[in-house]
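The complex is shown incomplete by one protein chain, all other protein chains being positioned as in the whole.
For chain A:
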Amino acid sequence: MDNSPDTAAQDIARLRARDFWSALALIVLALFFLWKTLDIPLGGGNGAGVNNADWYTSAAIVPLGLFGALLVLALVLLAISIRSGGAAQALSAAGLGWSASEVWRFVAVALMLLAYIAGLVPRVDFILASALLITALIASFHGRPEPRPLLPLLAIAGAALVALTMHFPRAEWARHGDDWVALALLVALTLWHQATGPRGTALRLTPVLAIGVPLLLICAMAFGFRQNVPNRGGLIFAKIEYGYYVHLRPIWRS
């Protein structure tokens, strides 16, 4: 690691340039929430049937102080950034700070997580959705000289888009059309990974981990801890649950 004074100075300069942007964002945020806070009665009104005639009992008093303080601190940060030359560098590559490949890697991981949480977990069987995420992340980043997240991202985003378009309303979340699409994409992605991925134990273990870990977790949660789990009507979990309550549980219940 290079710890020379020049590198440290460059790091500080980059940080101050980024501070310029974050201070601006914080100022906008603080002003927006100060404006929203004005909707809360500051005195003379009735809240939830309680007379809150005095300013010091108002629900707005603490938020006003907080967002006011946030605005002041953001202005101070902006001043520090400008004085340290952050504003001058803010639009340069140093100010933005990332190379294109870094941005791409971050965007790919963030989109995969978004597709998983917002698209797949509510609508697709949890075991399939999680297996797709695990396979996609390992196939993108493990052991390759250069990460290759495009195809895995397309697979998981495709499954999420199908789930969102086929079964958007909550009433349709238990249907299985999107589960079959996710399963097909999982198989395709696994085959691609096995064909192109770097040889080794991790490659061989990926399908086992991708299916085994979510399977173990959802069974432990549902039958061990008796907790709610995502999408109980999912393609695989519905069968497991049926088998557990109809075939297995009666054995020790009787």
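Here, a contact is a pair of C-beta atoms (placed from the backbone, for glycine too) under 8 Å apart; a residue touches a chain by one contact, two chains touch by 3 or more; residues count from 1.
Note that contacts and distances are computed from a predicted model.
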| item | value |
| --- | --- |
| Absent chain [UniProt protein name; select from "Tricarboxylic transport membrane protein", "RNA polymerase sigma-70 factor (ECF subfamily)", "phosphoenolpyruvate--glycerone phosphotransferase" or "Heme lyase CcmF/NrfE family subunit"] | "Tricarboxylic transport membrane protein" |
| Candidate in contact with the missing chain, chosen from A:Phe106, A:Phe168 or A:Tyr242 | A:Phe106 |
| Residue of A:Ile134, A:Val162 or A:Leu186 in touch with the missing chain, whole complex considered | A:Ile134 |
| Chain not shown, touching residues in chain A | 15, 18-19, 22, 26, 33, 36-37, 40-41, 47-48, 50, 52, 54-59, 61-63, 66-67, 69-70, 73-74, 76-77, 80, 97, 102, 105-106, 109-110, 113-114, 116-118, 121-122, 126, 130, 133-134, 137-138, 140-143, 202, 205-206, 209, 213-214, 217-218, 221, 225-230 |
